[in-house]
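Quick one: structure below, then a few questions.
With one protein chain held back, the other chains of the complex are shown just where they sit.
For reference, chains read A and B in written order, and residue numbers begin at 1 within each chain.
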Amino acid sequence: MRTCIFTGILFLGLLLGSSFLTGAMAQDPVPPLGLPPVPIPPDNLQTPEKIALGDKLFHDTRFSTTGEVSCATCHVREKGFTDSPLKVSEGINKLTGTRNAPTVLNSVYMTSMFWDGRSPDLEDQSLQPFVNPVEMGLKDHEPILAVVRSDPDYTKAFDAVFGKSGDAVTMKEVTQAIASFERDQVFGDTPFDRWYFEGDETALTDAQKRGFDVFINQGRCVSCHRVEQTQAIFTDNRFHNIGVGINNIQGDIPNLVPKFVKADYTRTEVDVAVLTNPSTSELGRFVVTSTFNDLGSFKTPTLRNISLTAPYMHDGSQATLRDVVVHYNNGGVTVAGDPVNDFLSGGIRPLELDDAQIDDLVAFMESLTSPEVAQMAAATGEE
Amino acid sequence: MPESLNRMNRRDFLKASGAIALAGTLPVSMVELAFADSSKNFTFAYISDAHIQHISGNSFVRNWDRGLIRAVAETNLLDPKPDFVMFGGDLAQLGSKAELDHGAEIMSKLNFKTRYVMGEHDYYLDLGEYWSELFGPQHYSFDHKGVHFVVLNSILTYDEWTFDRWPTAKQRMLEMAGLDNPNGSPFMVGEEQRKWLADDLAKVKKDTPVFVVSHSPIQKIYKGWNFWTEDAEQVQALLQPFDKATVLYGHVHQIQYNQIGNITFNSVMATAWPWPYPRSYAQAESHMPKLTVPMNRADPFFERDATGWQLIDVGTGRASLRYQLYNNTNRTVAFNTTTGQPEDSMYQAEDKRVPPQNQY
Partner (left out) sequence: MWKRASGICAVILILAAGILPSGVGADEFTEADLERWEGEFMSVVEYGRELWVSAELGTNGVACAQCHPNAANTHPETYPKFQQQLGRVVALRDMFNWCLLNPLEGAELELDSREMVALEAYAYYERRGVELAPGKH
């Protein structure tokens, strides 16, 4: 009998022990409620130390010409990793660009970065703002390397995480650490998730449930803001022209398009042009692919935690969620009756929602905030 | 690696990142025509099957309107500019004046000379009377940079069906409008027009490239849906003597291509909506050209999926069709001088196919 218990405890110990071991080496296999498995690239696996290093780099203002701007300047943890309520972000010397800062929350599920998808992954994305004249303003990445190769806290951390020091520490390691931190910002378990995937009928109000019905049916939001049978990332990772911004340059398109194609920019030049030239910015993904398909197209963002990240759209032109829904309800124009642009995505058309339905839809979107994220936002009050 | 990526110009970056694989799928304005004797090369745009459909008063089916509007807007952005535009037939859905007018109005925004081909949906209400007022003769020919173009009205049918069968013109139009209508009647060029064609071609040297622009396929593919020309063999016989003959046709709302003897056949896409491939109808046999790599299966949730228009490059008398597909990777079907047949620039080999082309 005693040997039985003893073997049992041993067995249990082994079981727990082995899972503990795999837990430390691999990723957490169970994503938060409502989310799919977190995709981690095999050449940049997560470790707590790497994530902490990335956090430090993310918040380091030394990587700018004025010493005042870091990634966190525009991606503020307490504001859902955006700079709400700014329409477009402010870099060094409060210089403004043309684009609204997207959230880092759940960005690991994106298959391309930036509103126009001009960056293939988080590592590559993090390179660009450092050298953009209206963001951090650096001429090149050397000042960053100078800091991480000399600052004692950094040299210790890079050695511990990557086993590298001195000149072996390059932007590859820097961006991998930053990306690692960003990939850790995964939050689900919202009231919607508990209602939809766990059947908790008390998790949503009646208005929110009605709003979900609009989301799936008459509103057809689910066409691009994907919800699936066992998880929902609320994006299709594709690019669509929904009539925001491009409507302002409709008349100019015959001039802008050939001019842009003739210019044949390098990739860095595209990055600069997009943030410094409003007309170029409105061309959307066209500046990346030069195909007509992509004229005025922007990436579908996730709707998770959307309540925290006003204002909305790539140019921050929609102040509230209600404004956003009205824009869609009008069939892709902000003011009802305005002409729609010729390159409007096929899925966009007048929805004929009434006021009650619009209110319900907005209420539903407010159920997409994760409790941890809500806590982070509330924490700013307690200083 | 990231640094050097930034220094590449966009063209090289796109190639390096695998965004485009071959010249055939380069963005429209970046293609360099690789034909010899470039003085004879030219490009024209081909928009087809708009099916403008009247609901009532001033409202038309928005879906089809948007398809045509987009084709016109994109054609106007082309750089370098095409020499002219061809409209491949079925501008209207039920041949009404309102539809033809509305379609013509959208087409009038084009900055290029446009020529029109008759489609059955334009014809069977008033036998092309109003259409001719707007667009001119129903069949005709012209020459352009050394190529002889012949535009046929290839959607005629037996006299009995056209003149005697139906009590009203409206009824006749409705009967022909249903693709799968068993009361329909097969398309043809007809004896009179074939005589005209023979005379017209008699004046053309055998080494001059000939392009026949038609609505029906000048082949016999599937009779149930009128992917069919009753006198196809006779028309083909008139084209066989020529070294280089190409037939461009609409009507089928899908990518098809074929080679019969020395005649190359290329279909064009519709701006309105896609049609299934005949083999997807399980109860009937059809004769799709084996050569054709199907277009990606249409996803109904994207309104513009499997619709589009095409840019046709003509070099050394052969055609290269660059399909501009609004919601998909563009496709190019070009004549391969080595194999002597039209081929898809990316997907012709079996092992290059992708699931959307197989999962039908």
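As a convention for this text, a residue touches a chain if its C-beta (ideal position, glycine included) is under 8 Å from a C-beta of that chain, and two chains touch if they have at least 3 such contacts.
Please read all numbers here as calculations on a predicted model, not as lab measurements.
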Touching the absent chain when the full complex is considered, from B:G178, B:P241, B:G261 or B:G340: B:G178
Chain not shown: contacting residue from A:A52, A:V227, A:A263 or A:A374: A:V227
Touching residue (missing chain; options B:F187, B:W225 or B:W309): B:W225
Hidden partner interface residues of chain B, rising order: 53-55, 61-63, 178-181, 224-225, 273-276, 278, 280-284, 298, 300-301, 303, 359
Chain not shown, touching residues in chain A: 216-218, 220, 222-223, 226-229, 232
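Assume only the chains that are shown with their structure count from here on.
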Rounded Å distance, chain A centre to chain B centre (Cα mean): 42
Touching residues on chain B, where the partner in the complex is chain A: 1-3, 5-11, 13-14, 17, 19, 27-30, 62-63, 66, 69-70, 72-74, 76-77, 79, 301-305, 324-327, 330
List of chain A residues in touch with chain B within their complex: 120, 123-124, 127, 141, 171-172, 175, 223, 253-254, 257-258, 261-262, 264-268, 270, 289-293, 342-347, 349
